[in-house]
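The complex appears here without one of its protein chains, the remainder shown in place.
Chain lettering (A, B and C) follows the sequence in which the chains are written, and residue indices restart at 1 in each chain.
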Amino acid sequence: MSDATLAELMITAASETWRNNGELLASGITTIPRLGASLAKMTHSPELLMTDSEAYLVSEPAPLGPRAADYVPKFEGYMSFDRVFECVWGGKRHAMIGPTQIDRWGQTNLSCVGPDYAKPKSAVLGVRGLPGNSINHINSFFVPAHNTRVFVAGEVDMVSGVGYKAERWGAGMKRDYADIRVVVTDLCVLDFGGPDHAARVISLHPGVTFEQVQAATGFPLIAIDNLGETALPTAEQFAIIRKLDPHNMRGMVLKGNPPAIKAAA
Amino acid sequence: MSDATLAELMITAASETWRNNGELLASGITTIPRLGASLAKMTHSPELLMTDSEAYLVSEPAPLGPRAADYVPKFEGYMSFDRVFECVWGGKRHAMIGPTQIDRWGQTNLSCVGPDYAKPKSAVLGVRGLPGNSINHINSFFVPAHNTRVFVAGEVDMVSGVGYKAERWGAGMKRDYADIRVVVTDLCVLDFGGPDHAARVISLHPGVTFEQVQAATGFPLIAIDNLGETALPTAEQFAIIRKLDPHNMRGMVLKGNPPAIKAAA
Amino acid sequence: MTFTKQKTAAEAIAELRDGMTIGIGGWGPRRKPMALVREILRSPLRDLTIVSYGGPDVGMLCAAGKVKKLIFAFVTMDAIPLEPYYRKARESGTIQIEEYDEGMFEWGLRAAGMRMSFLPTRCGLATDVLAKNPRLKTIASPYDDGEVYVAMPALKLDAALIHVNESDKIGNTLLRGHDVFFDNLFARASSHTIVSTEVLHDRLTVDAETAKQNAFERYLVQTVVHAPCGAHPTYLGPNYGLDMDHLKAYNASASEEGGWQKYADEFVNVGEEAYLAKVGGAERVSKLKLPVY
Partner (left out) sequence: MTFTKQKTAAEAIAELRDGMTIGIGGWGPRRKPMALVREILRSPLRDLTIVSYGGPDVGMLCAAGKVKKLIFAFVTMDAIPLEPYYRKARESGTIQIEEYDEGMFEWGLRAAGMRMSFLPTRCGLATDVLAKNPRLKTIASPYDDGEVYVAMPALKLDAALIHVNESDKIGNTLLRGHDVFFDNLFARASSHTIVSTEVLHDRLTVDAETAKQNAFERYLVQTVVHAPCGAHPTYLGPNYGLDMDHLKAYNASASEEGGWQKYADEFVNVGEEAYLAKVGGAERVSKLKLPVY
């Protein structure tokens, strides 16, 4: 679908990170991650568990936004918040959220920005479930505006989610369950699969160059061998995305709702 | 009621231990303790919480045994087993059970009898909830046949419930919540309120002498000053007991269902 | 039974003292005991330590200068992700904070309910939750694994505020929504729980299935306040949804000079009866659409 929007491309890219995860809870938080997880379940990974984003497990992803009066969610189980924590602690989850900052070690921040923790420049949400999620199960991230304020040069201001910075891990702390998969941004898809968990670009969105990504990132990036383009959604994927998001909420996430194929500068 | 049975006297005596407990869960396990708790709730302590002995809190004690077809328990809340444990750990409970052995320190055994724990002479139930109950909340006990096999000379064979034996308590272990109230037997009512928690007889059932009780007990007992008789049920108490136990299951607990007033030997 | 735990909101809040640690049930903008929170706003109480999965409860208490310290994992109003008055307080450095992972927070409440000093957890290790909190210590497994955990300290509460769908006068409560959140643990962690209720019964007698909606025992409840629409403007399933118009106006007030004072004068200081009238009465509240997440 060469007329896909960038948001749709990001949804498709996000969905790939839940491929071959086995049977676990796929939690995509906010519009694009949620549509990514839903698309994964509707296509390559029907075994994924998913909630109605409130308290129940559904066998079919719930569409976004206001629903037809006769819409009945397909409940197959229960997932109250205390159950979500049990799920997290048991490790059977792959979540994708949008942190405020990410650093070269894969550490994330959702708490506050600025050098003084007692009097931050900007208070965000708080650490939420990031400390527990990041140390217990698979995590991926979503960045709608790839820039050096998100991908910071040094360490994130308040480490909310764990990463691969060895100095943060004291003796006896179990790192085995921490597993960062990908970061889907508006420019590319990244992972931390380089030497010593260095950040790598694993695909560039159509029309984006590695140099553009590097310039928008506060720390050095590696390009994987044979770095290619992020795949555009297929017609089948596009049809499913439209069904899952009938009110086109995905069109409001990125400024100006740009096309997937970036016009030449 | 001078024609009361000994079982009815014991029920009445048991009910007294729940007086002025405040609002907590009264758990009487097996016929006589349960009727004692129920009687307490129906008379002097309506604030007590009580279950249907399965999973629900009831505002009116459920009668024992088969019920009229139109009987509807008065459910006021829920008390699944995991909630019972939370109640125990929070300390809001006064339970009365019948242990296999009790020693001079108030320690109880419900697990097995005999000197060899690996190959006991008699396996009973297992420790059940005694370790947790005894260290967390108020406990009382019920003994249908007061003898030296129950009230043992030395320490109980397998300490299932904690008591006042100092050597059992290591440094830093919190003893503050352990609180043994009374033991209601077929001869008397005991407590551990003597010097250094020594066992005391606090009332004798009609026609029983202190010497008889001492002879049936494996460790020395103290008589409280002005040791008197255990009160017979009043007419009101008797009427309530009959209503709570319409099939006279209380009549099957003690061998021969003897009268409350022991005939002179 | 003749005893009753019923009090007015003012009487209930008068039982609290300056400097207390107060837990608030609910989650973000869901089932918050807002009538009780507004009563605190009207009271002279101060220097409170607030323990909350925070929503507008935290924001309003911050705005009114009631908060000395906040123990939290987040503050949000969901559809309006950032709570404006929490942000102001946090960014001005006028409140002390203790920040925990959502699950650690649960674990701290659970420890308190068990009367334990701590419970171990892996959550928080290798983050600034541990590094920036001088109160937190670690503990090693005494077994061969030797794994090091955070020792999450008990979050003991002097009081807890919880809004329920139904209660009777002796504290038997029902939570009829999709999720209890952690209200049961707030009640257990507290030595004094004040419940506000949408519907007040003299005495609850229910069937077995309904009895399962009883999330904590009545011995945990010290005070019952009848407060219809008492969770407004937050979401009380299945009774009513978020009042987005109200939350937007509240949110916007933070951008105005003297905005909080205007909001408080209009909605809080007038008393609860006038509050309810101003937001459209019980009839409008009962028609607020349940949210679709």
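Keep this in mind: a residue touches a chain if its C-beta (ideal position, glycine included) is under 8 Å from a C-beta of that chain, and two chains touch if they have at least 3 such contacts.
Predicted, not measured: the structure shown is a model, and the values here were computed from it.
Every shown chain that the unseen chain touches in the whole complex is listed here: A, B, C.
Interface note: of A:9, A:35, A:49 or A:202, the residue touching the hidden chain in the full complex is A:49. In the complete complex, the hidden chain is touched by one of B:95, B:112 or B:152, namely B:112. Set against the missing chain, the residues A:1, A:57 or A:223 yield one that touches it, A:57.
For the chain missing from the display, the contacting residue among B:89, B:151, B:192 or B:238 is B:89, taking the whole complex into account.
By the touch criterion stated above, the residues of chain B touching the omitted chain are 52-56, 65-67, 80-82, 85, 88-89, 107, 111-112, 116-132, 134-136, 158-163, 165, 168-175, 177.
Within the entire complex, the positions of chain C that touch the omitted partner chain are 116-122, 137-139, 141-143, 145, 147, 149, 151, 153, 178, 208-209.
Panel shows chain A; residues 22-25, 46-47, 49, 56-57, 59, 74-79, 83, 86-87, 89-92, 136, 177 of it touch the chain omitted from the view.
Just so we're on the same page, only the chains that are shown with their structure count from here on.
The chains in contact with chain B and with chain C alike: there are none. If you average the Cα atoms of chain B and of chain C, the two centres end up 40 Å apart. Taking the mean of the C-alpha atoms as each chain's centre, chain A and chain B sit 59 Å apart. Separating the centre of chain A from that of chain C, both taken as means of CA atoms, is a distance of 30 Å.
In chain C, no position touches at least two other chains.
Taken residue by residue, chain B touches two or more other chains at no position, since every residue touches fewer.
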